[in-house]
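One protein chain omitted, others in place.
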Amino acid sequence: MFVKNAWYCAGWDYDVSQGKNVLVSRLIAGEHVVLYRKPDGVVVAMEDRCPHRQAPLSLGRKEGDSLRCLYHGMIFAADGQCTEIPGQSVIPPAACVRVFPVVEKDSWIWVWMGDPAKADPSLICFSVGPDNRDWNIKTSHMQVNANYRLEIANLMDLSHLTWVHRTSLGGTMKYTEAGAKHEINARGVDTKFWVRQVPVPFFSQHLFPEGTLFDLHFHVEMTIPCNFILHFRVFLAGTATEGPSDGQLVLDTYSCQAITPRDEDSVDYYYSWGASRETDSPGMSDMLREALDVAFLEDKEILEGQWQRLKQRGPEGNKVNIIHDTGPGKLLHVLDTLLKAEAPPAARQKSAAQ
Amino acid sequence: MFVKNAWYCAGWDYDVSQGKNVLVSRLIAGEHVVLYRKPDGVVVAMEDRCPHRQAPLSLGRKEGDSLRCLYHGMIFAADGQCTEIPGQSVIPPAACVRVFPVVEKDSWIWVWMGDPAKADPSLICFSVGPDNRDWNIKTSHMQVNANYRLEIANLMDLSHLTWVHRTSLGGTMKYTEAGAKHEINARGVDTKFWVRQVPVPFFSQHLFPEGTLFDLHFHVEMTIPCNFILHFRVFLAGTATEGPSDGQLVLDTYSCQAITPRDEDSVDYYYSWGASRETDSPGMSDMLREALDVAFLEDKEILEGQWQRLKQRGPEGNKVNIIHDTGPGKLLHVLDTLLKAEAPPAARQKSAAQ
Partner (left out) sequence: MFVKNAWYCAGWDYDVSQGKNVLVSRLIAGEHVVLYRKPDGVVVAMEDRCPHRQAPLSLGRKEGDSLRCLYHGMIFAADGQCTEIPGQSVIPPAACVRVFPVVEKDSWIWVWMGDPAKADPSLICFSVGPDNRDWNIKTSHMQVNANYRLEIANLMDLSHLTWVHRTSLGGTMKYTEAGAKHEINARGVDTKFWVRQVPVPFFSQHLFPEGTLFDLHFHVEMTIPCNFILHFRVFLAGTATEGPSDGQLVLDTYSCQAITPRDEDSVDYYYSWGASRETDSPGMSDMLREALDVAFLEDKEILEGQWQRLKQRGPEGNKVNIIHDTGPGKLLHVLDTLLKAEAPPAARQKSAAQ
């Protein structure tokens, strides 16, 4: 089950270069999508399926603004209309392919999988991209073979930093006790909290004298389907206040993470981390990005194990709820509300009757 | 869905040698079949499944004309009858294994998968094998993970030479414009056409002065399930006539291709190409065979992508027909007619009522 009327991240801008034959095939929310860049630099997203006999258009080639299927040579313009069927003069109206609204923003390519009339770019989540001059953002990618709802639960619950990431991003019980505050909105959840009087995350502890303590501030903006924008700031312990306090700011960073469901069983994970130019130092932002590569493999192992077991036993296997489900529950509720709103009327009534 | 009353190619004669333990296991139209050669050289095809507990007979061994299952030692004669059950004197009538009619012809092994009483060797398609002294035929094999109907559509449509094989077998728009004539018959389609004033296929253009043009003649005999026999002749441009014109003949070749469905999801592709002794030159026929190895990998990529998408969306994904479907439609019609004739009466009535 996927929300259709939503922007899904289709990757980093550099994935879809101007290279002569660069046609990128993605699976997004169960749909095969091909992405290519026109000579003017604008990205086109089409269903990756020729309307003739379903050959992958991603095996075709770019011709000007258009894409030619290299099975029988049919050309599709950037609006999806077929403009040429080699050997045939008439082009039937059905000879067209679905195109998806595309927006590039913050070096991410966003694709709208629902009704094009509803594709409002203002719904795209805020993020800080590698193209932002004030930040030194480093990027990466991973595939995880688990349902995206498990990713939501993972990301909305910072307590797992204590356990899953004890020797990478975490290193203290304070994450579990942080008591984050969640503010729900129409398409996401806003979360803020302090973790005070702690060492820096495990992976960076060698950079500071032993025993140095810090106050860490997290501000997470999470939106459906599963976009996670973290403003993470490190202050010398005891010097930070709730308001601006940049004098004591040791490190100011953004980590932007977009998780795109491929199908029910897997996701594409596009993520970044990096410091502000003002607080960065040589190699610092590269280290941050490497730390995520390590940490997300730790998550991947857990999530894939969960997904195997959840598929085997179903939701009855979830026998108990705990305090840390509060955050996940909020975003899953937002997601379910949007899913329900898109369901056909009959399904909505049935659901209401339960 | 497979036509049962048909000859299916089970491979090249050299696949089933007289080697002491050479028992070849094939999946043919959904059936496990074991092939072996008796001391007199005759090939036997049996169901590759012991009637006792379904152990693979292909893990057994040849004993004279018979095959011994090496699980419990039961011996099956070449007619499928069990002749020995070690440790037991009585042989129950049910202790027999299905045998399939086999014919070797043109270095291909053909197996009849239907009613043995209907196994008419004259239904085996014409071909030119590597054993033919007048031709220098070179052979190969490939597995493709797609339904065989996609292979039929591919082979009955020469226009894809322009696109899929643009840097291998093709190299010109003329294939798309050829306007082939198809003659339908009870078990296949006969297709002839000229492609005039073109270079030779891309892979061989280095052999001729740049700009040299040729007239190419194609004669394809295609039969169900999916056998493709191509007589391909190259003439100097403008010298060929519809009748015999060997004086201007540059190259005279046969390519024989048998595609055997393994199951609904995959096929075994046995193919050859080679020149007549009169027009051959050292290394020429080897180059032809190599060109097919390259070209069929090009097809494989397309067909496997199609099959994934067709399985995901079903036939509704085929939204438009084009002129090049004429050829494929003819052979698929022949196939469907034969399938319908084999369906049980109830299914046939239902089908007629639609």
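Here the chain labels run A and B in written order, and each chain numbers its own residues starting at 1.
Keep this in mind: a contact is a pair of C-beta atoms (placed from the backbone, for glycine too) under 8 Å apart; a residue touches a chain by one contact, two chains touch by 3 or more.
These numbers come from a predicted model, not from an experiment.
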Contact with the hidden chain (one of B:Lys4, B:His52 or B:Lys105): B:His52
Contacting the left-out chain in the complete assembly, out of B:Lys38, B:His72 or B:His141: B:His72
Of A:Ile124, A:Val144, A:Val164 or A:Val267, the one touching the omitted chain in the full complex: A:Val164
Which of B:Pro86, B:Pro209 or B:Pro344 contacts the chain that the document leaves out: B:Pro86
Chain not shown, touching residues in chain B: 32, 49, 51-56, 58-59, 68-74, 82, 85-88, 92, 94-95
For chain A, the residues touching the chain missing from this view: 150, 153, 157, 159-160, 162-164, 166, 173, 176-177, 301-302, 305-306, 309-310, 312-313, 317-324
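Simple rule for what comes next: only the chains that are shown with their structure count from here on.
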Where chain A and chain B are represented by their mean Cα positions, the distance between them in whole Å: 47
